[in-house]
Every structure is written in C-alpha cells, then in structure tokens.
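The complex appears here without one of its protein chains, the remainder shown in place.
Order of writing sets the labels: A and B. Residues in every chain begin at 1.
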Amino acid sequence: MAKILAVDDSASMRGMVAFTLRSAGYEVAEAENGQLALDTASSSKFDLVLADVNMPVMDGISMVRELRTRAEYKGVPILMLTTESNTDKKMEGKAAGATGWLVKPFDPEQLLATVKRVLG
Amino acid sequence: MSNISIAQFHKVFFEESLEGLDAMESALLALDEGGDAELVHSIFRAAHSIKGGSATFGFPDMAALTHEAESLLDQVRDGRRAIDKSIVELMLRTVDCLRGMFDRAQAGQPLADAVSEGLKQELAAAVGHAVPAAAAKAVAKPAASGGWIIQFRPHAGMLAGGNEPLRLLRELAALGQLVVEAQLDRVPALDALDPTECHLGWRIELTGAVTREAIAGVFEWVEDECELSIEPLVAVAPPPAPTVEAVAAPAGAGGAAGTTRANAASSNDSGSVRVGIDKIDGLIDLVGELVITQAMLDQFREDFDPSRLAMLQHGLAQLARHTRSLQESVMGIRMLPIGSVFNRFPRLVRDLSQKLGKQVKLELVGEGTELDKTVLEKIGDPLVHLVRNAIDHGLEVPEKRRASGKGDVGTLRLEAFHRGGSIVVEIVDDGAGLNRDAIIAKALQKGLIKSGEGISDEEVGELIFQPGFSTAAVTTDLSGRGVGMDVVRRNVVDLGGSVAIKSRPGNGTTFTITLPLTLAIIDGLRAAVGEECYIVPLVSIVESVQLSADAVRSVTGGGELFRFRGEYRPIVRLHQQFGVEHARQKIEEGLVIVVEADGSQVGLLVDELIGQQQAVVKSLEANYRRVEGISGATILADGSVALIVDVAGLIRLQSRRKAA
C-alpha cells in the first residue's frame, strides 16, 4: 500500500488525517513542521505528501520548494492543506511545486476521495 | 468509511487550541507594547489553526468567529491595516470569547451566544464587510450541449509537479464518453528529450450531459500549468434526452457525509501530557542501555566464576545508574515549564493595573523552569492571588510612589528557579512593603493577638497567613475574592510546599513559594518506631539529635519541649501520635529528628534511623483513607509498607493541640 507523509503542526488535524488514512490501509508517517518533514522524506520515500501551509519553523510552501529539488520527489504528488480564504496560498504553493490542494475543512470521506484520486 | 469518528480528536483539538489562545494572548499583549511582524504572524497562525480545526471537527460557530478574526489579522499582516489599540482590544476579547466557546464545547453545550454573535459582527465591521450569508452553492446547470471539445496541452514542468495527465483523462472518462487524440508534434527527438518533461498534447471529445464546471473541476489544479480550452461540441444534432452512458457518476463519495458527532460531553478528564520527542528519545536510549546491561548480567546466571566478581559488581553499578536515570527521565515526562502558568499574568496585570490606576511593569524570569504537571495545575490559583495582592496592596499609585522618591512605574517580578531539590517561585514587588501598624491593628481587632507589643517583623508577616485575617472587610474584591492568604498557604502546603514572606518597609515585599520537584517520588529518611517503619521527607529535616533526659522539659498540658539552637521546640512522639506499641519510651534511648515546615520546627521522636531512601509515593487516600499526619505510603524493598510522615500536617496538629 502507498506510503503517505502527513505534515501539520496541529496535532488534532494531523491525528485525524493519519488515522483516516491508516484506517483505509495506507502507511502513514507524520511530521509537525516542514523541516521535520524534509528529514522524514530523506529517510524514506513517500508516494504522497500532505502538507499544511502555516507552520512554525518551516512553512509548507518552503518545504514543497525544497522537496521538489530532490530527484526522488519529481512527480510525487504533494497536496497543500489550505483554507478557502487563502487563494493566494494555493497559487503560491503551486508555484513552489505543489500538485494541488485540499481545502479545510474536510472530513475523512473527502480526504480519502482526494487521496484515492491522486494515487489512482 | 463514514464510521470514522472525528470526535476522538476533539480532546487534542481542545488542548492545542487553548494553548494557541494562550500564545495569541501573549503575542497580543506584546504587540500592545509595540511588536513586530513575527508577532502578528504568530497570532495569525494561531487563529488560522483554530479556524481550520473548528471547521473540520464540527464547530461551525467557532469557525465563523475565527474566520472574521483571521480576515482582520490578514489585513494587518498584509499591511493593509495598521495595528492599533482597538484591534488589540477586539482580539483580546475574541480570545476570551473563544475560551468560553471551548468550555461550552467541552461541556457539550451550544457554542454561540450573544457575546460571540456580537463579536462576530464587530469583527466583520472592522474587516469592512457584513457577515456573509451562508454561501449559496452554485446550482449545477445541465449541460448546454451534448458534449465538449477539450484542448489540453500541459506545460513542460507539469509531470514533475505531480499532476499526471493520465489521471486527468481518467477523471474525464468518468464524466462521459471520451475520444482522445494525442498530439505528438512537439515531442523532441529521442536524444534531445528530457523524459521528465511533458511535450504531449491532447484533443479530447467528451460526450454526455456534462457541465463545463465539472470539466473545469478536473483541471482545477493545473489551470496554471497548461493551455486549456473547453468548447461546446458543435455540428451535432440537438442532444436527445441524456443518454444512459453519461450517467457514470464518479464513484465513491456516495455515502452520506453526515458527520457523526459523538457527544464528548461526558468524556472523563483523565488528563494527558504532551511530551517532547527528545524526552521520548532519551527514554528509548536509556531502555536500550538497560537491555544491554541486563544481557551482560544474564551471563552470570549460567556459570558464575568468582574471578568475575569485579565484572558483576561493575554490571550492578551500571544497572543502578541506569535505573536511576530512567526514573529521572520518566519523572521528567510529567515535568512542564512554569511558563504556561506565567503566561496568564501579563493580561491579568494589565487589566488590574488599569482598573486601579497603577502603573506596573511585569517581569517574568525562569519561565522554562519545569514543574510536575500536578503541581503546575494547582499552583496557578495561589500565584494569581499573590499577584493580585501585590498589585492591590503592595504597589502604590504613581503619586504616592513619587512622594517616596520612586519612579511612577512599579515593578512586579515573578521568578522561578531551582534550589536544591525544590522549585522556588518568588513574587517580588517594589511597593511599600507590609504596613506593620495596620496589620497589628487588624490582628488585634480580629482577636488574633492579645497585644501588639514586642511582635517581630517576622511574626507580623505570619499574621497575614492566619485564618480569619483577610476578610472581605480588608481585602478588595480585586485581590481577595473573599479568599484569604491562609487559603494560599494551605494550597501550597497541600502540594508539599511552603510560603514565606519578607517585607522591606518602603521598598517592597517578597513572597517565596517553595515547591517539591515532583509529588511522585520523595527522598526520605527511614526511621524505626517499634516494629513499624516511617519515612520522613529529607527536605523537611533540619538535623537529628540524641537528647539526654534533662534536655527535655515538660510543660503544663502534657507537652514536652527540648532546647535546640537556643530555642525550645515541641516534641512529637511518633509512637504516641500513631499508636505504635513496643517503641522506646525514654527520650534518651531514642532519636529526635528536628523537622521544619511553614517556618516552625518540631522534634520527632523515633527509635532509630535505618537509612536514607527514595520512596515512590502511593496515595493512602486512594487505597485506604486519609490519615492525619501521614501524606502517603510506600513499598519497601522487602515488600513491606512504610508510611510517609506529613511534616506540615504534624506541625499543624501540634499547634492546634497547643492552642487547645
């Protein structure tokens, strides 16, 4: 089953995402900011990365930009978890190399539908 | 999948949100004093997280309120609006309101009330728009034609960005019937090809009753990464009734999305601790060491050769060291920085000083000092009381300060630090100090003392801790709320700590709270009394002395006193206190342990000292019942039980007996 990296500084949000995905059979790793996510992504290759935008230490946009410079993450889907008020952030994320986004709030069903859509 | 219950994340969400609100408040207060962009950013981030979480976890009223707050903060962040006092004020009220909403959420009550609704309007007005009505979902229009022609040409970098044309075409195929024509004209020669770039294009005919929006939705993520045109299919006869094959709706998403909001109202609050990864990693390392040592010692089980005794001793020493470290690390998990308690004071001090017309500068020192979680939770109220007291009674109004040659602004310092095996928290103000005459007058009036003559400054300080001293009559509603300093002291003593006061007339007052590092383990002396064994906490012990019979003097009423460092102290015979038989009755045959709590000393008579040891405290109350003079029990190495002496409790008992 596909391996997914969930990045969010909010423990509840991260917990919900990870729990939902694990329940659906995915293998999930968690990171609480962009810097930790980069470390985790170095030690293991993921099939999908879900990343919050606003995080301390390193935000999601900088993380995506850095991740995309790595050969092994070429073409790997990276979705930003963003809120509807942040239209600019969607585009900023895309410009940094994100594949797409998932708009908060989302419920477990929406999350799974999007993940399935991306992972095929 | 709809059986995934979101409710299980409510607790974590509440915890992190309340922390977020604390951070928001601190940042707002710092901003009040002229802050920077990073502060605004951190405030925004906290609001943003709460908004996202509350919407996700099913609290739409909270999401609506934080949405407005976030919009306002966004304007500040973008520089579209300057931060001013009115915005800080509004945000602080929002923080308070959200705390209330979290309380109600935890109690399972409706979140919105008149305050939150009013605040939402205020925020919206500040942002510059009316609160929007619930966004009307665009009604899906039926397809205007029988199909569409889609021209799709990705930019070269699209594949690397994770958007896969194959996926997009499959999604289109789910909408209707597809005829796909690949366009290869831009594909370079093999040698010139960068195979990770995309040079293909497609012309796609999609037939079926499909809306343009549905097609645009498929391409939503790649709008900026491709050339795209979506045109109605022409030259086709007016479409017949929607054909069957067009019905192929996207699978999944079929189930009702009704969020199952379990009632979290009755969730038992067993409490939880958030632990830093470094602490966990430290534990894992230690356990690893322990396993290695164990394996090493295991070798001796099979064949023990006396020549290897030194190695065995080495192994045992290592085991002892690791066990001790492990214990410390595990205890460390319960330790949290006192900063989380200190954080509430900037707001309190600001509000209070404004109300009283005083100018106060608050200094917080040692916020990283760690305390046991239980101690931390219970120390908040006593500290609040002391801070209120300092601002209310200690610090003077500016005119008065000027008259005594001090600056207008008073200083209030909260400082936490380690001293020995304890944590000390000091509340220091540079106010007027204790008003000796007023306190003596009040004590006389309350009948706490018979005469004001010859009372030392120390005793004056002690008076304010006497039950019945602080009453509504002397304490304003601000500092007192009807609670006296005696309650402050009792709360601290219940935590195994003590409170002392030092007044510097004209220059201020210092309250010193001393607290144990942890409640779970104490270092103690093991003492034998008859056939029983008691643990006396090491922190309370001043000295152990052997007394001769003539050093003790009986007083009327049955009490005994002994002379120690020039003063007479009462003796508490532990065997009498706890009804132990076969104990040594003669003072000269036993040993007196001089102990101290709350500034008083007594001597505990025991048979003999056995040795020093660490005791893991087990609650007597939880396993049996509360016993006066005993704070808990512990299990000894041989499996027997020893009781832990509650020194402060014994001293209280003793003084009550003396008073009776």
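What we mean here is this: contacts are C-beta pairs under 8 Å (C-beta built on N, C-alpha and C of every residue); 3 or more make two chains touch, one makes a residue touch a chain.
Convention: contacts and distances are computed from a predicted model.
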Please identify the absent chain by the protein name in its UniProt record; candidates are "ABC transporter permease subunit", "STAS domain-containing protein", "Polyamine-transporting ATPase" or "Ni,Fe-hydrogenase III large subunit".
"STAS domain-containing protein"
Tell me which of B:Ala82, B:Leu166 or B:Ala310 is the one touching the absent chain.
B:Leu166
From B:Ala7, B:Leu39, B:Ala125 or B:Val187, residue that would touch the chain that is not displayed
B:Val187
Which one, A:Arg22, A:Lys74 or A:Arg117, makes contact with the chain that was left out?
A:Lys74
I need the residue numbers on chain B that touch the omitted chain, in ascending order.
159-160, 164-166, 169-170, 173, 180-182, 184, 187-191, 193, 195-196, 198-200, 202
Note that chain A touches the absent chain at residues 71-72, 74-75
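We adopt the following convention: only the chains that are shown with their structure count from here on.
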Just give me the whole-number Å value for how far the CA centre of chain A lies from that of chain B.
28
Going by the contact rule at the top, pick out the chain A residues touching chain B in the complex.
9-13, 15-16, 19-20, 23-24, 54-56, 68, 74-78, 81, 83, 85, 91, 94-95, 97-101, 104-110, 112-113, 116-118, 120
Using the touch definition from the top, list the residues of chain B that touch chain A in their complex.
1-2, 4, 6, 8-10, 12-13, 15-16, 42, 44-45, 48-49, 51-53, 55-57, 63, 67, 70-71, 74, 159-164, 166-167, 170-171, 196, 220-221, 224-225, 252-253, 255, 257, 259, 274
